[in-house]
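One protein chain is absent from this view; the other protein chains keep their places.
Entry: chain A
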Amino acid sequence: MTEQTPGTILLRGASLLGERSADVLVVDGVIAEIGSLSAEGARVVDADGLVALPGLVDLHTHLREPGREDAETVVTGSRAAAMGGFTAVLAMANTSPVTDTAEAAERVHDLGLAAGLVDVQPVGAVTKGLGGEELAELGLMARSRARVRVFSDDGRCVADPRVMRRALEYVKAFGGVVSQHSQDPDLAGPQSCCHEGELSGRLGLPGWPGVAEEVIVARDVMLARHTGSRVHVAHASTAGTVEVLRWAKSQGIAVTAEVTPHHLLLTTDLLSGYDPTYKVNPPLRPAEDVEALRAALADGTIDAVATDHAPHARHDKEHAFVDAAFGMLGLETALPVVASVMVESGLMTWADVARVMSTTPAAIAGLEGHGRGLEVGAPANIVLVDPSADLTVDRDASVSLSRNNPWHGRTFGAAVRHTLLRGRPTVLDGSLV
């Protein structure tokens, strides 16, 4: 029996990955024992009926700080992440100023440390100011205290193939990966705000076709093959992208991809009322794309779920549809959505959820200490999920600063109950500690 300390927590009766029930003893931030254990001296968390997963890792979060602290800050975004069961998030670079220097990356990193609720790992911009022309100081960001490994101009596509090639080559020096927002800007068009299809034709909205994503994914996997580097496809949204990924993986090309919870469940039909809540980039697609994305996540063609959590102040959504900001909240609801779409439907197990929402994203991002199995000696980054909850989403109950929540009023069958970051509870009984 491990000696117990004030920092000792016993998770009693948790269902590990939904597969076997056991007590988990956490001592000083590390999983010390697993089995049928005594509670003596330990703070007991009743985990009976709860599924224990490694703490979730989000490859794609927008925290808005610096620049738009009215929409989200590192602190409020960290709260939302913890409430969603995350223990690490990658903060996208399209802040103001852009995270394109070592100093900027360290600032975000330090704000995350100060917030102390999740590990906030900055993503560095690929190009200076997201301008798409000159490489940002990728190496300095990688060598900084923030230890940046993922680079992305997200919000914009690195459209110039020469720039993309050089970025892929350059990040090889420090094991980096380029996460691409795949959207050919010319094919998509300057005002594109939704999926191009029958509905956009009827509504008179400028749409962007799926092929604008697919041509960039196809180009980038060929560049990854040419350079021998790693490319990551952010928020894949079409069946055509899945086909390209499947082929690329069959060829052994080092490509990984993520899908958002909203692209797994919501369809473009929601735009018929011009509600900017559902305006997101890439856009919501038709049902056949959604089906293809679900199948690809289940069979491993798509590697990870990432939220693309994109908070916006209310007034930034209260414009005409074409003028409103892109994006929707996602951190607090990602796990309930994935459970609903993938687990309740039988497409995936809880162990699969752990793979796509923790283990694989941590590996893609090179995050040590996250995405480990629930095993003795691993850091106690753990989320406990109630798999038989009756959760009705209330946007006004969110801990995010923003309210652009597409799930408001929807009911899900799973909910995050407790989150532990290195053994310290950040969320207990569904509330922030």
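We take it that a contact is a pair of C-beta atoms (placed from the backbone, for glycine too) under 8 Å apart; a residue touches a chain by one contact, two chains touch by 3 or more; residues count from 1.
FYI, contacts and distances are computed from a predicted model.
Asks: Missing chain, UniProt name, options "Aspartate carbamoyltransferase", "mannuronan 5-epimerase", "Nitrogenase protein alpha chain" or "2-oxoisovalerate dehydrogenase subunit beta": which is it?
Replies: Hidden chain, UniProt protein name: "Aspartate carbamoyltransferase".
Asks: Could you tell which one of A:Gly176, A:Gly207, A:Pro261 or A:Gly423 touches the chain left off the display?
Replies: Among A:Gly176, A:Gly207, A:Pro261 or A:Gly423, only A:Gly207 touches the chain that is not shown.
Asks: For the full complex, which residue in A:Gly67, A:Pro161, A:Gly228 or A:Gly273 touches the chain that was left out?
Replies: A:Gly273
Asks: Of the residues listed, A:Arg143, A:His226 or A:His315, which one is in contact with the missing chain?
Replies: Checking the options A:Arg143, A:His226 or A:His315, the one contacting the hidden chain is A:His315.
Asks: For chain A, which positions touch the chain that isn't shown here?
Replies: 189-191, 196-207, 209, 273-274, 315-316, 318-323
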